[in-house]
Each structure stands twice: as C-alpha cells, then as structure tokens.
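Every protein chain except one is present and positioned as in the full complex.
In this document, chain identifiers A, B, C, D and E correspond to the written order of the chains, with residue numbering beginning at 1 in each.
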Amino acid sequence: MGKANKSVKTAGKAASAKPGEDKPMLRAIKGGKSPPPKAAAKTAAAPPAAQSKTAMMKALNAKPAPAKSAPTMPDDVPVIALNLEPGKLSPAMAAYFRKCQDKLGFVPNVLLAYAFDSTKLETFVAFYNDLMLGASGLSKLEREMIAVAVSSQNRCYYCLTAHGAAVRQYSGNPLLGEHLVMNYRVARLNRRQRAMLDFAVKLTASPWSVEEGDRERLRRAGFTDRDIWDISSVAGFFNMSNRVAAATDMRPNAAYHGQAR
Amino acid sequence: MGKANKSVKTAGKAASAKPGEDKPMLRAIKGGKSPPPKAAAKTAAAPPAAQSKTAMMKALNAKPAPAKSAPTMPDDVPVIALNLEPGKLSPAMAAYFRKCQDKLGFVPNVLLAYAFDSTKLETFVAFYNDLMLGASGLSKLEREMIAVAVSSQNRCYYCLTAHGAAVRQYSGNPLLGEHLVMNYRVARLNRRQRAMLDFAVKLTASPWSVEEGDRERLRRAGFTDRDIWDISSVAGFFNMSNRVAAATDMRPNAAYHGQAR
Amino acid sequence: MGKANKSVKTAGKAASAKPGEDKPMLRAIKGGKSPPPKAAAKTAAAPPAAQSKTAMMKALNAKPAPAKSAPTMPDDVPVIALNLEPGKLSPAMAAYFRKCQDKLGFVPNVLLAYAFDSTKLETFVAFYNDLMLGASGLSKLEREMIAVAVSSQNRCYYCLTAHGAAVRQYSGNPLLGEHLVMNYRVARLNRRQRAMLDFAVKLTASPWSVEEGDRERLRRAGFTDRDIWDISSVAGFFNMSNRVAAATDMRPNAAYHGQAR
Amino acid sequence: MGKANKSVKTAGKAASAKPGEDKPMLRAIKGGKSPPPKAAAKTAAAPPAAQSKTAMMKALNAKPAPAKSAPTMPDDVPVIALNLEPGKLSPAMAAYFRKCQDKLGFVPNVLLAYAFDSTKLETFVAFYNDLMLGASGLSKLEREMIAVAVSSQNRCYYCLTAHGAAVRQYSGNPLLGEHLVMNYRVARLNRRQRAMLDFAVKLTASPWSVEEGDRERLRRAGFTDRDIWDISSVAGFFNMSNRVAAATDMRPNAAYHGQAR
Amino acid sequence: MGKANKSVKTAGKAASAKPGEDKPMLRAIKGGKSPPPKAAAKTAAAPPAAQSKTAMMKALNAKPAPAKSAPTMPDDVPVIALNLEPGKLSPAMAAYFRKCQDKLGFVPNVLLAYAFDSTKLETFVAFYNDLMLGASGLSKLEREMIAVAVSSQNRCYYCLTAHGAAVRQYSGNPLLGEHLVMNYRVARLNRRQRAMLDFAVKLTASPWSVEEGDRERLRRAGFTDRDIWDISSVAGFFNMSNRVAAATDMRPNAAYHGQAR
Partner (left out) sequence: MGKANKSVKTAGKAASAKPGEDKPMLRAIKGGKSPPPKAAAKTAAAPPAAQSKTAMMKALNAKPAPAKSAPTMPDDVPVIALNLEPGKLSPAMAAYFRKCQDKLGFVPNVLLAYAFDSTKLETFVAFYNDLMLGASGLSKLEREMIAVAVSSQNRCYYCLTAHGAAVRQYSGNPLLGEHLVMNYRVARLNRRQRAMLDFAVKLTASPWSVEEGDRERLRRAGFTDRDIWDISSVAGFFNMSNRVAAATDMRPNAAYHGQAR
C-alpha cells in the first residue's frame, strides 16, 4: 500500500489518514447506528462476492436483471442504465472504497456509478462529504431529513432509499423515515424542522418563488444565515443528485431497504 | 507576488501552474472571446476598486442597494442576501481569484459567495471546473447551452445572466443566448442539440418521468452513454446552482450583462 | 340486543356467518402471508391492550402524541385528527372486528375511523371488500398495486403504508412495494401491469384527459372491458380514500410498517 | 327465485318498502322540485321507450351515436364506452329502478353503468344514498354543492351535468348551479359555504397539502368535526366518481340538461 | 327612431349603415337564432328598465347584490367589481347600443364594462367584430367553439356563459355548448374541429410549447395558414378577455343563461 498510501496523503481531505479529518461518505461509519446485521443478512445476502473490488466494478456493466423470476432478487445490478467503461480508481479512492466495504459492508452504488472517472468520483466525494458530514449548524440527521424531503418531491428512488435508511438510522425513529419518504407534512416535527423542510421543498418545487420572506421565516425559526446557506446547499445538492439518479436509472444497494426498520 | 506565487505552485489541481492542467473556472480564460472592453467599461465601471481582494470580500456583507436612485447602478452589492462572515482564502484560492481578476477583469460572484468557507469554495470549484471545462463528448458551448436551458426552466437570474453571456461568447451568436434565456424552443438547433436540451429540460421539470425511452432518444441523436452521463450531470448541477442562487438571492457580476451582445 | 341481533342476521354479505361468503376486509386473512410475528412484535408492541374493543374505540379520541420523546412510539393514536364520538358497532361489525383482530392481530385503523357510524362503516366495508377481494380479472396483487401507485401520486401516508405492506405480502417481493411507493416507473413491470398503472396514474393526475385512446392502450395490453372497469374503480376508490385520509390525518396501524420487509 | 326474493325482502335500507326508510338515490324524489315537465319533454323526448327495463339495459351496449346528424340527439346511448354484459338485477335493485322511473322519469345512467354486476350496484347505491341523503350536519344542497365544485375541478361531464341539475333544483337558484359548474369562486356564498368549498377543492387538487390549519378554518366557519368528516367524504366520493365516469366516458341522462333552468 | 337611425348612419365603421359593412357585435343580429322569447322573459325579466341608456350605465356602479335573498335574482348588477365613472358614449357607440337593444333585447355586459371610455369601447368593438364576425375560413360557430374551449381552460364565468349560449344558438345543439363548457374532450367532434380545439387549448395552457409540429397537425386536418392565424387570434383574444373578466369580476347578462337550451 506504500504508493497508494502516498497518494492518499496528498489526496486532500476526502480520504485523509489524519485523525479528526476522517470524513467518510457514509453516516454509519461514525455515530450512526450500524445496520442491523440480520436485516443486512436478509436483504443483502446475494451480493457478498460482488463487493470484492473487481466484482463491484463489474456490477456497473452487467446486463439488466431479467423479469422478476426471483422476487426478492436485488435490483441494483447493474447500478445504472448507462454502459460506462469502469475506470481505474486512484489509490485514494481505492482506499476509500475499502473503508466503505469494511465499515458499511458495501460500497454505496452512487460511488460505483461515478467510478468510471476518477476525477469525477473524487470531486463528488469531496463535495458530498463536506456538505453532509462537515461542520454545520444543522445536525447530520437534519441534513438527511432535507435529502429525503427533497427526494420525495422529485420521487427519486435511489435517494429515497439510501437517505430514507439514513434518517431511520440517525433518528432511531423508523417512522420518521417513512413520513419523509411519503409526505413530510405528516411527520410530527418541531417548528424548526418543519420550517427547514418547508423551505427545502419550496426551493425544490418552485425555486423562482423563493424570496426574502422565506429566509425570514427560517430566521424566525432560529436559523442563522449560515444555517440558511447549509439548508439551501443540501436541498440544492439533492436536486442535482435526484436528477443524475433519474437520468441514469441509478439503483440503491439492496442492503438499504432493510436497514433500521 | 513572490509568496502568493509560491502558494499557487502548491495549490493542487484547481489552479495548478503546470501547463495542460490549467482549468480555470471561467470560459473566457481559454478560448472564449474576451468580453468586449467597451461593454465591460460601460456596465462594470463602478466596481473596479471592489475587485481588490479586500473590497471583493466586503461586497459580501454590504447593505443592500437602496431604491434604484441611480438606475444603472449594478445590483450585485451585496452578492447574496445572507450575512456570512468572509473566510480566509487558502493560497490556492487566493491565486485562483487573482487569475480570474487578471483574465476576466472580475471574480465571478458565485465564487465570492462560496468564499466564506475555503473548503466549500475549493470543492465547488473542483466540481465545477471538471464538469464544465473537463474532457467530454459535449463541447463547452453545449454544456453552457444546457446550463441556460435549465436555468430558464427554473427562472434563475444569476445563472441566466452568467451562462447566457457564456453562450453568447462561445457561440459568437448573441441570438442563441437570448433564445435559450427566453425559450429554448425558439432556437434553431440541429437535431443533436435539440434532443440534448429536450432531455435536460424534461429532467429539470419532471425528473421522475425520465425513463429508458428518453435515453434512447439521446442515443438516436448520436450521443454515447458517456455523453448522456455528462448531459445529466450538467443539467443536475444547474438544478443545484439555480437553487443555491435562488435561496440566497445571488446577484451576477454587472459585467456579464453587456458581454458579447 | 335482540332487535339489533336480528338486524345482524339480515345484514347481508359483509360479515355473514355463512361459509363461503366470508369476505373479510384484509388480504392477510385469506391467502396473503401473515405478518411476520417478529416484526409485529417490534413495531406494534405498544398497543396490545388498545386492541381490546373498548381500547380500540378509545384510540379514536385520545390526545395526539406529544413530541417524539420516544422515537419508535407508534403515531396512530389517535387514529384521526377529528374528535368523533365512537358509535356502537352493529353485531355484524363487532364480529368483523373480532375476526380482524384474530387473523391480523389488529383492526385496520380505517375501520376504526369509520366506526363512529355503523351504517357508514358497513357500506364502506361492503364496497371495499367487493372491490378489492371480489371476483375480477385483476389479481388481488394487481388491485393493491393500483392502490399504491394512486396513493403515491396523491402522497397519502395511510394508504401507502397499509397497501404498500399488502403489495409486499401478496407479491413476496418487498422491492415491488418500495418501487410503487416511491415511483412506480422504476418497477420492472411486464407490459400488462405497466399499462395498468399508467392508466391509473393518468386517471388520478388528470382525469379530464382520459379518452378512448387510453382505453385502447389497455385493450392492446390484454385487458377486457370488464378489467378496464375494475382498474378504473380501484383507481377511483383510492382517489376517494386518499382524500378522506388526508382530510382527517388518518394514521396507519404501526404493525404495517414492519410487515413483509 | 323464491330464495332470492326472500333476500330482497331483507335487503335492508337501500330499497326498503317501509315508509320512512325510503332513501331513493335521487334528490328529486323527496323534497327537490320535480323537473319542469316541459324541459324534460324537450330534451328527453327520445328515450321514453328506452326507459322500459329491457331497453334501459340495452342502452349500455348500443353502438355510439354517429356524427351529430340530429344536433339535439341525446348523447347518452350508450351510457359508457365499455362493452359490459348487462347483469341480472336483484329484485331489490329492480324495484329501485322502477321507483326511479316512476319518480324521476328515468333511471340515472350511473346506475345503468353499475348494473352489469348486481353486487357492485348495491354497494354503490348503499354507499351513495347514505352519503348524500343520510343524516348530516350538511344540507343535501351543501353536499350537492361539494359534488359540483369537485367535479368542476376534475372537469367531469357526467357529474357536472347530473349534480349541476341537483344544485339548481335544491337551491331553486339556477345561477348557483352555473357558478359552481364554471368556477365556484364567482358564486356569492356565505362564509360557511365558501370555506366548505375551498376545503373540498383544495382536497381535490392537492390532497397531500391538507393539514390541521385547513381543518381549523372549517371549525372557525362553524363546522363540527363530524361535519368535516362529511365534507371530506363527499369530496372524496366525487373524486372517485369523477374518475370512474372519465375512465368509462359515462354520459348523463339527457333529461338533466334542461332541469330547473 | 328617426334620430337614432341617423346617428347610426354616421356612426363610422362599427355600426355603419353601408351594406356589407354591417358588423354588429353579436351573433344573433345576423343569422343566429333569436333568443327564445320565453327564456328571456323568465330569466331576464328584472332588467328591462335597466336597459334604457341611463339605467344601463347605472348598472355599472350599483352596489353589489346583497346575499342571495331572491335566489333567481340576476347577478349582473353591477356588471363589474370596479367603480368606474360611466363615460359619454360617442354617437356611433350610442347607436350601436340601441341596435343591440333592439335585436338582442339587451346590451352585452362586456360593452357596458368598456363604456367608461369611448375610445376603449370603440377599439374593442372594432377588434372583436372583425375577429368573430369578419371573413374567415372558420365558421362563426367554430370561432365561438374556440372561445368556449379557451374560456373553460381559464374557467371564465363571463365568457363561458355568453359564448356557451352562442355555441348553443349557432349549432342548434345545446349539448355541444355544455360539452365545451365542461370538457371539450367529451364533445363528439369531427377531426377538423378536434384538431382546432386541441391547438387552441394547448396554446392557452402552455403557449411556450407550441411549435411547428402543432401547426402541421392543423394543416393535416385541413386548415390553411390563414385559418391557423384565425384560430390563434381567436384563442389569443379569449385569453385576453378571460383575464379582463376575471380581473374585474365581470358578470354576464342574465338572459344568456336560458338561451337556446
């Protein structure tokens, strides 16, 4: 790993070995509850071998699953409906994938999707990790709540599944995940979180109509201007990711479905 | 500029001094036509001092312009409607800003907006530059065309202004910029570019409805699967940026308005 | 209770004691898989006593749950946000509720919601059971698929939860339930079922625009005119139920969430 | 037929012969003004024979009317665009149809549409009659007003015609019927009725957005929680019926057009 | 009528006495069937005196009708919800109003609405009469059909009432009027007229999306380019009038409601 290690050192923060800078992509690595092993076992049983690095990359190009002969067969092979030549992972990204595999038990499919191009993968990971795991006045749960409410507005299968699981895990409240997937208005939220999601969903549905009055509502609910930036950035980001996922028919890892129910 | 210069050298990819890796954010630096100096002089006359580094950062926090007493006064001070404490630029970003200033005559306001946090600025710049200036089967003009068509659907003032100017510059066809800002369907496009914008706009307006048939239409118009990824990524990115701009009332640099008319 | 009892005898098919006429409301009683006892135990642990008849009826009027102090607390007490005086169940309906309790382990909350008025409850049950369980060219699974696709269009928490569980159970395919809840277009359906859901969702979103061409598409996918009636009736019914649920903030039984994952 | 006959006797309230339980489907039988004989004569002249029981059932299957050679020819033969085998009416339903014929001069086409299946007809009639004619804090006129406002939102020809006529009859105010068909906001309603229709139309157009604030508005306008149930149920019901009518191209009886003008 | 007659002669183009230039506003003057006197008598009984010139103009400024104490009371006093000082009619317009009164039995309220300013009235009348009564490849009925289909899309009470009556009169087919008011898709139109209304309604609902393909569909249905201009102009005009009527709460003359039923 010498050479790889060296690259990692210079790779910047995305996968730095320095303590305290460790910002892995996925919530479960730090702090979130681990996925219940049993659930993972049940739904993600099929693809263990697939998670070896070679197999993982192959998943991108496999033929679509034939008609649902085996009804519980995972639907995430291939990961996307585009036939992209798998690229060579940079050492930093290879290390990052290994870390995901160790901690989560799988590499999130969105990473496999971006892996055809190492630069795109790295910039995506850096952007995502800063946004969702970096310092913020919003808790990680709150950022995931925005992710799900936005993705529900856009009806994005990938993001609803992956981030719905994150909300269930972070909150320890499976109902909250269901509420946000189906209709965030049925969730029994405090004033702060309701204002946050109202803003994110309005920004999603009719960005042209967001004005100072909307920002003022957030401030009155206790958010700072920096918080408003973060709410906007997270909502914006999932408006991007929802569309990349929709455009490519991106499929979530099977393991998400059973997590934290 | 010795010390600054040195920082630039170590600044990593965003503003590397190595030939061939030069990926500045803005189209005009390489290849695009420079803004007609006269136009710039006319509309951007006010903020020259503002473009000194200190003044630039101050622009973020200035009070909103009072009622339009001087009608031609630029509307981009402050840049956004959030009161964010300006952060300290990393040497790499400081060098990048100087480069923008030298080549474009100004630092794009979106960069000033992100500059309150150096990590956010760097990840944004890296993501953007790879997406819009990196290798792709789409020309830079085509990527800008997507940017404007998406931003028109979302009625985003910042992006329509900045990327409308880019379309005018890259194409040398001011009409094309106007068409895409107002209604891309009136532009007289070839089949490839029309299919590209139809896809991007559908993905913007109703991402849930994009399916294999839509990808097939792109393939029939001559796009590869990798091109489809790029169309989707650019369309996705501006669905993000449009919302960050809307949420923060981001204002475009005055200079854009007159460019390449 | 003599007279009431006599009425019950003549109460017709909804809850007849005659063998072979038994058409209970819920799919699980006949044929569907029983809910995994463990899942039920996990999520529905709280309300066992509530399922005694008295307690059940009280659930209608209880105060709303206070802020989510206990995150996994079920959210279905009270069942609806209207304060309706619980009515006296007719003997037929009382028997029907006991049957639900025995076979399902709970009485579906929609029945508790209607129970304030015995006539309304009976006409609802009779209508529902004929529609969803009576003879039809559509399988019970297909009718549930329509229920979920329509409820997703209308973002109905109650129906997505209860009928999402039904799709998981009937199909033995948890993924199918998730697909239909989130965006039916991601489900890998055969031509018949896709045509069926396209019709149901169009009928939901813009009923005024359904015309002969839409019926022809169903016929070409293999449906008879009688099937078209049934697709329309089921889609229509959930457009009603979604709105009654939304208008009253109806909450699904906690047990549904964990069923057949 | 002895046994069947016996069932009919016990068939319950839908078509009971007992005085005082008489709840025919159509408003005109009790209380509403009879249709002006002249108007009926003018527009409904054609189908008198068609209203014999045999002819009525034939109306379901007749070929569609050829191009409007005779401009005032009724458009309700066939009643729907589906070719359904007429079923055998149960004695209860046969009696109910005779009653409609006697009192109204015709059997409403929606009943003919459901008559291919006697169970479906009976459950529909029972559900409808309880909803629209049963005890409620809403007057029968108010329930018809909801029916028309909802059907206008959904642009349902059948329901606008049949229930538009009902509003004209019950209110004695032909203008009110026109207002609700065209745009309920132009009707000069008292606060109570305006709140009622605002709720019903919002529930129709965006059920996901109905929340406690909407219920509170109804309460402030004087409605009880039971009234809110009834408003919701009626609005829900016509969201169902509008869709069954749209999906089947159901045509209203010619007689409605001229009633109570 | 000597003096009036004389004014008419000099009235200029709107109501010129020259043969062949006679272009009265209202369809009934030439060719259309007169309103059935009885219907007019029934519904328009109230305002005969109001039709004297003084009373007519007063109608503009009267107080709104109090709560519907007398249910059949016309709702068109005042004509609009703006308090505009009645202007002095030019001799040409005075003569034109007398002509309307003589031939139709009333002056259409839209004319009373514009009468606060004689120039506006004259330009409106000239524009309208050329459009709806001038030479065209579209019959007058077809132009009225467009008027109603557009007004239904916009839910305009005034235009649906006045032009719905016109369709009933011109076609001699009361059903056609009802169909177009409620949902033009239920009308049994020939291919030409269906294409015409599809174009007009699309142009109304999403003008930005009309392109060459839409014009081609009209050409294939037999329309010339001049016909396309006329379809567009009529559809455009009612998009204007619907909005002026909506903005001012314009009320149609009571007499329309009963015409040609």
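One rule holds in what follows: a residue touches a chain if its C-beta (ideal position, glycine included) is under 8 Å from a C-beta of that chain, and two chains touch if they have at least 3 such contacts.
Since the model is a prediction, treat every value here as computed from it, not as a measurement.
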Whole complex considered, the hidden chain contacts A, B, D, E
Per the whole complex, from D:N183, D:T204 or D:Q259 the residue touching the absent chain is D:N183
Residues of subunit D touching the missing chain are 183, 185
For subunit A, residues touching the missing partner are 208-209, 211
Where subunit B meets the left-out chain, the residues are 39, 43, 64-65, 67-68, 71-72, 74-75, 152, 155-157, 160-161, 171-176, 178-179, 181-183, 186, 188, 190, 249, 257-258, 261
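The rule is short, and it goes like this: only the chains that are shown with their structure count from here on.
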Across the interface between the identical copies subunit C and subunit D, with over half of residue numbers shared counting as same and under half as different, the residues used are same
Whole-Å distance, C-alpha centre of subunit C to that of subunit E, is 50
Cα centroid separation, subunit A vs subunit C, in Å, comes to 32
Within subunit D, the set of residues that touch 2 or more other chains is 155-156, 208, 211, 249
